[in-house]
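Just one protein chain is left out here, and the rest sit where they should.
Chains here go by letter, A and B, matching the order in which they are written, and residues are numbered from 1 within each.
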Amino acid sequence: MSLIFRRLARNNPRNIVTDAQILIISSRKLSLVPSLYDGDQDPAPKFFSSNVQILLKRLTRPDFNKVFRKRTNHGFSVLKTPSYKFLTNEELEEEIAKANEKADRLLQMPPVVKIQQHIEDVLSNDPALIGYDTAKYIFTDITFGVANEHRIIIERDPDGTLRSCDHDVRKRLNQAYFPLNGRKLREPLMFADIEKLNSLLDREKYEFVLDRACVQYEPDEPSYQRVTSITYQHVDSKSKYELLRSTRHFGPMTFYLTWHKSMDNLMLELIQGGAVREAVLLSALRQDIHGDVANGDVARTLAQQILPTPVQLTKPETLTEEDIQLDSKCVECIEKYITGTSSMKSQQELALQGFREYYQQLIDLSRGLKKAHGKQ
Amino acid sequence: MSLPPASGTGRYFARAAKSIRLIRQGCTNRPFFHISVTHRRRLNSQPVIEQLGSYDPMPNINNEKLVALNLERIKYWLGQGAHVTNPVAELLGLSGFFPIHPRSYMTAWRNRRTERENLAKLEEQKAKEATTAS
C-alpha cells in the first residue's frame, strides 16, 4: 500500500498537497530541518500532565525482553556470573514488582520543555574597576550539596560589571568542577559535525544518538532539541518506530510528532501493524494536546477503557467477546479520525480495510474454536 | 595514593589565629593557587586546616580566570575570626562577596594610567615621525 503511495508520489508529487506528505517527500532527501520547542506555547505542562504521560508510556509498548536487554555500554567491561535464588510465590511477586519499578526508571522519558531563555542579570556595575584586568573573572560557588542549576556562578567583566553567567558558561563550569559521567567538556564530534550525525542516522543508530544527547545536553538546550528533532524526523521518514519501542525515547518522539501534527505516518504504521487500540490512544493524545480531533471525546473515553487492558506485544491469536467489542469500537473511532482529521486519508483507509478483513477472519476463527470446544 | 582531602590534614588548634590565604600549587611556569585556611604562623608548605577554593591565574582558552569559592565554609571561618590576606580579599571583593578591596581600585587606576601614558607616548612618536617625514 505504501508502495503504491510512493510510486504515486514519485510520479506526480505536486498532486498531493497535504503538509505531512510534503514533509515525508522532503525528508526522503534527508534535508531535515530541526524544529525546536521555541514557540509561544510551552510544551512542558502538556507533556507532564498525567493523562499525556500515561498515554505516552502505553504507546511505548514496553517489552521487558527489550527493556532489560543486555546493554553493552553499561559501565562494566566484563560480564558477571549470574546469581540464583529460590523464591516462594509471594517473594516472586515482590521481585516482579521491584522489576516493574526498575523498568519504570529505565523507561523514564527525557523531559520535553521549552527552550531556555538567556540569563541577563547585572548584579553591580563599578566603572572604577576598568583596566583592572584584561581577562574575565568567573566565580563559582562550590558549596557542598547545591544542585547544578542552583549553583551561584557569576562573572566580573573587564569593564567592571558583575553579572550572572549564561547557560553555556554555567554548563561548562559545572562540568569542570562537578563532572557528570559521560558528559564531555566540549561538544562531541558526532553532534558538532552534521556529516557524522547523518552517517549515524543512516546507519539507524537512533537510540545511541538519543542516549548520548541525553547525557551530553540539558533538555532545554537548543542543541539537544536540534539533535533530537532531526533524529525523530529521520525515524519518522524511515518508519523505523520499532527501533525506539520499549525505550525511553519513544514517548518524546510521539509527543514531538503529535505536537507538530505529523503523527499520521505513525498512525499508519500502527494500523498496518494491527494495533488499533494504540491508534485510538494516539488520537486521544492528539486530542489532549491540540483538541482538534474530529471525535476527540469518544477517543478519550475509549482510551480510558483501553488503558486497563494488558499491553499487546504480539498480534492476538484468539479473541474473547469483550476484545471483539472493544476492537470494533476502536475501528469505528479510527474511521472517524481518518475522515475527520487525518492528512493521509487514502493510505490509512486502505490499511484499515486490510485490518478489517484480517480481523474478521480472526473473529470467525476464535468463534469457531469456541463452538468446537462446546463452550457456547 | 590520592591527594589529601579538601577537609585538610593539618593539625588544628582552636585558639590559634587562622588566616585564609592563597597557597601556590602547580609547577614551574604554571601557577595555580589553593584558597586555604591555615594557622597564621604556619608555612605555606605545611598541611592546611581546610581548602576553601581554588584560583587559576592563567586565563583559559576563553580568556577567563576561574575562581572557585566554598562560600559556606568561608563564612564559617570568617565567623571564627579568621584573617583574610590581601589577594584573597581582592578576589572576594571582585566576586561581590566583600566590598571591593582598595588595592583593586589602585591596580585598576594604575593600569589605566600606564595605558594612557603609553597611548600618549605612541602619539608623540607618531607626531615626531610625521614631522621628520615632512
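The rule we apply is simple: a contact is a pair of C-beta atoms (placed from the backbone, for glycine too) under 8 Å apart; a residue touches a chain by one contact, two chains touch by 3 or more.
Here is the rule we go by: contacts and distances are computed from a predicted model.
Trainee: Per UniProt, what's the omitted chain called: "General transcription and DNA repair factor IIH subunit TFB4", "Small ribosomal subunit protein uS5m", "Protein FYV10" or "Protein CSN12 homolog"?
Mentor: For the chain missing from the view, the UniProt record says "Small ribosomal subunit protein uS5m".
Trainee: Using the touch definition up top, pick the residue from A:Ile96, A:Leu123, A:Ile194 or A:Val311 that touches the left-out chain.
Mentor: Answer from the full complex: A:Ile96 touches the omitted chain.
Trainee: Decide which residue listed in A:Leu79, A:Ala147 or A:Ala372 touches the omitted chain of the complex.
Mentor: A:Leu79
Trainee: With the missing chain put back, which residues of chain A would touch it? List them for me.
Mentor: Given the touch definition above, chain A has residues 64, 68-71, 74, 76, 78-92, 95-96, 98-99, 102, 106, 186 touching the missing chain.
The rule we apply is simple: only the chains that are shown with their structure count from here on.
Trainee: Averaging only over C-alpha atoms, locate the centres of chain A and chain B and give their separation in whole Å.
Mentor: 49
Trainee: Can you name the residues of chain B that touch chain A in the complex?
Mentor: 53, 59, 62-73, 91, 94-96, 100, 104-105, 107-109, 111-112, 115
Trainee: Quick check on the complex: what are the chain A residues that touch chain B?
Mentor: 123-124, 126, 128-144, 152, 154-156, 160, 162, 173, 176-177
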